[in-house]
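Every protein chain except one is present and positioned as in the full complex.
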């Protein structure tokens, strides 16, 4: 939240200022799409630790932050990259080795939790999950919940419908609002004040942003305010919700940014192989992230021909006929 | 709800089929904007009675339905047309004479009630209204509520926050879902299958439509499916939510339809004068509505020069410099 | 320059708006005050309509919050659900100042915009809450517009539509309402504020030529007057902006 009109800063400064160690961080995107990867890599570069991470259904951003050693706790609905990694590799390793604490929710539960945070209510009701282990088994201990005032005391709560059987619902589950310290989203366009235009599916990016105390928007294109305001119905987030705007082309790479570029199947397949092996993964981290000063340098290590191949076709918004095996 | 691809019918047929006497009807629009007036006039023409009406903050559509003798009960947040009628005239008369039963909610409460219906949950929580008469005084009697299974038994319910003081909210109000039999909205564009594109502010039209069993969409322009699908992010309602599509230019007149035409200040001022007097109002009803076969005939009674004056300017979406006194 | 009471009220309200405020406007004079503030003292304030138009670049005065004029050049066209969520959300809600009017006000700044007489068989029916109840519940500060009339300043409302400080003191907290409450009441004669402890209304300012006694005569309850100070009249710049930039057709300022 910042009502000002000039918020463009560097990625380094944005992460340094708004993502302290131990922050409750939320990242946008979904599986292989619009993960704020440039910000993720900068967080790893700056060696942030102990993050409490919220994500909906990622994906590359989650897995790299975990692999980079930044994450202590995770709340999520789905940790996968579709066919490239049905279960995120570093996520799986971290959970199985006890290095990462996880609280599981369903997709809609997680969506409603971000929505509750955005709306400023303590919870929202859902009709999914009754009788399942999402209700019966909790990942976080009551002690941990009580020791962090940024966490609700309960994973969720059951409620009998006070309106009888209205809407044919004898009972509902209440899922608590998520209130991150900071949310980072990557979008197609923003102006210098932070007004945001997402093209294609918005996922839960907007709810995640509104739920947070601080918001970093990274964008493919920095556009004039007047351009965005010719069609206010195509914009999703007003400038006053945003604290920092970072202009970073290919900011979602190797995930996709609709109408700009596709996901990079070669990178994602290669990453999976790297992630599966401790030594190769360490070398990847060193070479691609720690040894590069910024996202531009990271991108300079990619094959220019492949970057050409993943360029989005104007009609479809993705790279038609791309070899994705 | 209808997954078919061809739903274009006449206004007469749409109202005849989907708005029986006593229906729980919801209409879209807000104050002087995008009220589904052509449908409202047709409902009056067909002498529908005993309607249980839901509206958010209308306006002309609500007042004319009440004046037309169609409405027995009303749930609403705000019954006014801005400066043209800070309180709707026929609404005020009907309430003061005991001919109309009203249940009052706030703007956000009404919004959340439609949203709950759209989402399929029995209620949503709000943090507004605690300690006010919106909570303490109810318009509908418990007997009436119990006798109509389309109404929840309670106006609203208080709940202590099961998550302690999470989100700084010790307690909330729960407002029950609205589940209309039928919702009517007027939009700029639809295709023959019912996919809808609203330009400018959507108000609660989309939530109202999704909350209903049946949906009638009236539109200024019937457009090819391919046109709408070039930019799915600009559409709000998918075709399968819709049961009938009625093509009716000037379908929101005398209220505004952004980028097509402004509200007609002359008509609205004239209407207020008519509405204030029983005899003049009866003559208005007879001449403009009952004696006209359809909306085209109703529009033919308007001054063509004034229709020219209210035509929207392409840059602003309204009629620049229009005399609105 | 001479000026009307409405012009005075609009300018006094505009002065209450701070740069960076997100200003929730209703119809009528509150829109005018918000427009004036942007020109006079708070260029970076944001005009915000409950209908979901955020930071509209108003070129003409809207006649209703659903007027298409509120859509021009906005940052975002949100839904109503989006609009109110910005107020209920604490991070953004803290920055919102709401401007409201009503048919009745009581000593704790509660408002009635629903009905007079018995609610179930009212003598006079008004439009109802609209967003008033929500704004009064959610936001950090509200500015209230009233006409200075005995029938409007009443010891007890016929219907409590919009919460002020409820029954005073920490009444809001006891009811479970978010922080906030009315900051100032602006009438055609005077301004009122609320005691930090009791939350009871007191006379804060009298317009040029108005005495505290004249104000008290036009109220249905007594308020302390010892903190009353003179209120400066609108200056030429303020009036010029109001008349020429905000409402050249005098749609709201009247004749």
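Structural remarks
As written, the chains take the letters A, B and C, and residue 1 is the first residue of each chain.
Criterion: a contact is a pair of C-beta atoms (placed from the backbone, for glycine too) under 8 Å apart; a residue touches a chain by one contact, two chains touch by 3 or more.
What you see is a predicted model; the values in this text were computed from it and never measured.
When the full complex is examined, the chain removed from view is found to touch A, B.
Checked against the full complex, the one of B:83, B:210, B:295 or B:324 touching the unshown chain is B:210. The missing chain, though absent from the display, is touched by one residue of A:2, A:26 or A:81; that residue is A:81.
Which of A:53, A:112 or A:244 touches the hidden chain is settled by the complete complex: it is A:112.
Per the touch definition above, the residue from A:203, A:253, A:271 or A:288 contacting the chain not shown is A:203.
One of A:104, A:191 or A:243 touches the chain omitted from the figure, and that residue is A:104.
In the full complex, subunit A makes contact with the omitted chain through residues 29-33, 56-57, 59, 76-84, 86-88, 91-92, 95-96, 98, 102, 104-109, 111-112, 115, 126-134, 136-137, 139, 167-172, 200-204, 206-207, 256, 258, 262-263, 265, 312, 316-318, 320-321, 324-325.
Annotation for subunit B: contacts to the undisplayed chain at residues 1, 3-5, 118-121, 195, 210, 212-213, 228-229, 232-233, 235-241.
The rule is simple: only the chains that are shown with their structure count from here on.
By the count of C-beta pairs in contact, the leading chain pair is B-C. Taking each chain's centre as the average of its CA atoms, subunit A and subunit B sit 38 Å apart. Computed centre separation for the pair subunit B/subunit C is 27 angstrom, with centres defined by C-alpha atoms. For this pair, subunit A with subunit C, the centres built from the Cα atoms lie 40 Å apart. Across the assembly, subunit A contributes residues 120-121, 233 that each touch 2 or more other chains. Residues of subunit C in contact with at least two other chains: 53, 71, 77-78, 81, 88, 90, 138.
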